[in-house]
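Excluded from the complex is one protein chain; the other protein chains are retained at their positions.
All chains are identified by letter, namely A, B, C, D and E, in their written order; residue positions are counted from 1 within each chain.
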Amino acid sequence: MTDTLNKTRLERGKRALAEIDGEAGQRVIDALADIAPDFATYLFEFPFGDIYSRPGLSHRDRELATIAALTAMGTAGPQLRIHIEAGLNVGLTREEITETLMQMAVYAGFPAALNGLFIAKEVFAAHPSA
Amino acid sequence: MTDTLNKTRLERGKRALAEIDGEAGQRVIDALADIAPDFATYLFEFPFGDIYSRPGLSHRDRELATIAALTAMGTAGPQLRIHIEAGLNVGLTREEITETLMQMAVYAGFPAALNGLFIAKEVFAAHPSA
Amino acid sequence: MTDTLNKTRLERGKRALAEIDGEAGQRVIDALADIAPDFATYLFEFPFGDIYSRPGLSHRDRELATIAALTAMGTAGPQLRIHIEAGLNVGLTREEITETLMQMAVYAGFPAALNGLFIAKEVFAAHPSA
Amino acid sequence: MTDTLNKTRLERGKRALAEIDGEAGQRVIDALADIAPDFATYLFEFPFGDIYSRPGLSHRDRELATIAALTAMGTAGPQLRIHIEAGLNVGLTREEITETLMQMAVYAGFPAALNGLFIAKEVFAAHPSA
Amino acid sequence: MTDTLNKTRLERGKRALAEIDGEAGQRVIDALADIAPDFATYLFEFPFGDIYSRPGLSHRDRELATIAALTAMGTAGPQLRIHIEAGLNVGLTREEITETLMQMAVYAGFPAALNGLFIAKEVFAAHPSA
Partner (left out) sequence: MTDTLNKTRLERGKRALAEIDGEAGQRVIDALADIAPDFATYLFEFPFGDIYSRPGLSHRDRELATIAALTAMGTAGPQLRIHIEAGLNVGLTREEITETLMQMAVYAGFPAALNGLFIAKEVFAAHPSA
């Protein structure tokens, strides 16, 4: 009985992650199975079950914010790749993503923007129809 | 004659900065006058005359991206303050800004989100009608 | 009924935060009340209800890890202050904290270590009996 | 006619980038062609047409500063590689570059310095006559 | 004669590095031989001869702090790998290392924790008996 709410939260997170990140998100979850399975649960629950499930900002806007942040930080290449894919999944256009990446040159420097653009180039090449 | 285009670019940047950042942006420009006046020109020209003047992303979306990035970086408190004000100026709601700041806990940790939220709290208190 | 588990998790987080961070943690929670009350809930639930409540690492070891990380990052001064206090609360000695801060010079540079040491100096001065 | 000044600025930036970064810089520009060609223009114009074309600091000193900064940041490996090459192009000796990289251990930690030194090792091996 | 103390310090550092980092540490030292041999000396002397040889914190605690810091910084993947191995060498369990890495999600974000966990996964797979 005490599992009901967290199951709801976990299920809500799983649905949100599947909807937003698709297969790429699932691969991260799978890769955690033999090292830190509880961390996969936390990843479903807090970022997706809590934050992305909040009504105050669209998934499209949340991915825009995440792409900007990860590009500016410059320490999260694999995650930036997944969130550029996720951005395309939830309705950001390639142009909007590219504009966001270029803008990061202003706030985090040209290397951060360049590294982001080259990741986007790979994602776009792998998603010809997006 | 060769000054025409850059004057256009500079003027476009000045208009964009005034529209987006308002008085706070002008105070930054003024503070540069006796240390690096050319840097004030670059600040008008590249971030505002070039990037923010591009049509591919709305000012509202650009401020959302900037607020996310500066919060995640955690090294640009004075600029985050200005861009939270700018976000309000170009149509972001307080709720959308707060959601963006909270989301940064996922990507840059709880301290980054907390520091951003406490800056927003001060900005919101100083802009009671926003 | 669906609130049972999360209430448990929230209550567990509240107890853990009170035990570890004491009054300083509560002040952070209070300061969130009028800007992002849900973020206070998340702060109880994920860091404290989930992570700090896990059995695999002692509170003393968790605070050692947190003090090291926040010092190395260099972007979380207010949180480092709270966690130095928390470290004292859960059994780290002043010497152990100072050793950890000095060690960060190796991994994050002398400025990061110095800034951490000067925060510790203030905390130790305010806790004469610790 | 309004294109005259920016053409001057763009041409000045292209000459500066060719002189400083040589082929490596051109490869970055080429790689941007199908994802963000305007960003290639900005890269010519602001860093090279504006900043590196300013008279107040030699190209040699500018590359010294850039090598230090990119090493300390630790998030710009591909760019650090290009700027170590650029440093050699504009007159920095291998010894001066190595000294700069070692010095970063003091300010950004031993890992940052080590990662910079191993990039320099690869660049030096590929430029036997430098 | 004036070499006596630094020889002591250097020897003490060499012993500490061999004990803590084992072969992985030696490979770093070897790789420095043709680019910056003095930096290998500094690496023995300051981090290992000075810091790790201090009595105020156990090697186990020092590695816990280092693993936390490098994971949170996110810019030192090769060094994090070596220090996860070192942690196993000086008595940290796999569970304690995994707990430390997961905890970094709170302070530096989920991407930092994930990147750390995937490095640990590789180290653990290569050390089946640890």
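Everything below uses one rule, namely that contacts are C-beta pairs under 8 Å (C-beta built on N, C-alpha and C of every residue); 3 or more make two chains touch, one makes a residue touch a chain.
Treat the numbers as computed from the prediction; the structure is a model and nothing was measured.
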Which displayed chains the unshown chain touches: A, B, C, D, E
Of B:Ala24, B:Leu43 or B:Leu57, the one touching the omitted chain in the full complex: B:Leu43
Of A:Gly13, A:Pro47, A:Gly87 or A:Pro111, the one touching the omitted chain in the full complex: A:Pro111
Selected from C:Leu64, C:Leu88 or C:Leu101 as touching the chain missing from the view: C:Leu101
Residue touching the undisplayed chain, where the options are D:Ala16, D:Leu32, D:Ala68 or D:Ala86: D:Ala68
Footprint left on chain A by the chain that the document does not show: 72, 105-112
Contacts of chain C with the absent chain, listed as residue ranges: 73-75, 98, 101-102, 105, 109-115, 117-118, 120-121, 124
Footprint left on chain E by the chain that the document does not show: 1-6, 8-9, 38, 42, 45-46, 50, 54
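Definition applied: only the chains that are shown with their structure count from here on.
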Touch-network distance, chain B to chain E, counted in steps: 1
Centre-to-centre distance between chain E and chain A (centres being mean Cα positions), rounded to whole Å: 31
Chain A and chain C, separation of their C-alpha mean positions in angstrom: 27
Chain C residues counted as touching two or more neighbouring chains: 38, 42, 46-47, 54, 70, 72-73, 76, 79, 105-108
